[in-house]
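A protein chain is absent from this complex, but the other protein chains hold their places.
Now for chain A:
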Amino acid sequence: MKTHMVKLGALLAAVALALPAVAHSEENGQFIPVLSYRTGPFAPNGIPWANGIVDYFELINQRDGGINGVKIIYEECETGYATDRGVECYERLKNKGPTGAAFVNPLSTGITFALTEKAPVDKIPLITAGFGRSESKDGSVFTWNFPLIGTYWTAADVAVQHIAKELGGPDKLKGRKIILLYHDSPFGKEPILVLEALAKKYGFQLTLIPVANPGVEQKSQWLQIRQLRPDYVVMWGWGVMNPTAIQEAANVNFPREKMIGFWFAGAEPDVIPAGTQAIGYKALMLQHGAGRARVHDDLDKYVYGRGLGKSNPTDSSGVLFNRGMVGAMLGVEGIRTAMAKFGNKPLTGEEVRWGIEHLTLDEERLKELGFDGMISPIKITCSDHEGTHTSRVQQWDGKQWKVISDWYTADETLLKPMLKDAAGRYAKEKGITPRDCGKES
């Protein structure tokens, strides 16, 4: 026993002595933290998403030698989709690298809510492409939040537009029954305000049915749906909730064609576990879908060809992988925009924020980047941190997602006043004086 203790003590002492010796030398470059979740109940969705992000950073480093020659240094931190772990990751990584974190992409609405309070203090922009708080689109109040290329409110409006189209026009919505089946968390509750406003406008009957986290238990919800016999079920789910819902829908014989998931319920891990029962299920697209674009050829050549990728090359065209890549690309282009003003060197979060706020990607630029066809052109301004308000609908045919609609544009006449209202409420609660976007350059 005693010798064991001595050995253990010696080992610990050796480790302690070795620590300073191997202290890592700081590289020069632009540091970007990657908050991801590769474990826990949301891992099947979190893994491809995170892979898309890190593989794109690796592509930029390998192909271009960094952003305008400034190498990207990235570090992953596991959040497990838990808010407190996410905050810990953020605190750990926010000051790393020569200039601190360029931006943070938290991959979770819960963590986004928590970081919204911290980002303005630390002066680090938050990129929440397709998630986060919808009202943070108003850049005059939410200076540091960027819900780029789509908010939940846009999604809610587009979902109803698509239902109206399938029914044969908005006037046909009157008297119909639509159910919102949602994950019972801030993330799932985000669309409620918009759907309620739309229900009032078009005269359809909206029923809200929550599903408790993580969403594996939905028997009673689907019994209720069977009793209500709705015309459509709009689903706001994430992770294991989605395949469970599809299976339960099959159990109560609810047609999958009448289910519309939003864009976090529209990826391969959401339908493949449900097998053939998922055939016909529809989902919104966050701009992009699955499939390859020119950027994937570069990935094959520079990342997978050199054995540097995180993802399996065959999985690198899935919906969530592409989502990670699009999010990473938007951040990188934000940094590039900022470099045009501040010079080609590692930039601070404050400088990167300016860059993202002035980010413009037209068709031509998207083509250059190899993302043509994946997202529509975007233009970020001080008053609009979303940049584009469009979405499409896709359908699962048992093997792959097929795009079945044209681009829809969200109804700004409805959303704008609601946005002003919600952002104004937040500003008042927190004592923020909104910036005057007319004076921003």
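Note that in this section a contact is a pair of C-beta atoms (placed from the backbone, for glycine too) under 8 Å apart; a residue touches a chain by one contact, two chains touch by 3 or more; residues count from 1.
Please note the rule applied: contacts and distances are computed from a predicted model.
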Can you match the unshown chain of the complex to its UniProt protein name from these: "Branched-chain amino acid ABC transporter permease", "Elongation factor P", "Flagellar filament outer layer protein Flaa" or "Sarcosine oxidase subunit beta"?
"Branched-chain amino acid ABC transporter permease"
Residue among A:193, A:206 or A:374 that touches the chain left out of view:
A:193
Among A:27, A:117 or A:217, which residue is in touch with the absent chain?
A:117
Taking the full complex into account, find the residue in A:47, A:129 or A:233 that is in contact with the omitted chain.
A:47
Tell me which stretches of chain A touch the chain missing from the display.
15, 18-19, 22-24, 34, 36, 38-39, 43, 47, 76-78, 80, 83-84, 87-88, 91-92, 94-95, 110, 113-114, 116-118, 121, 133, 184-187, 189-190, 192-193, 210, 213, 310, 422, 429-431
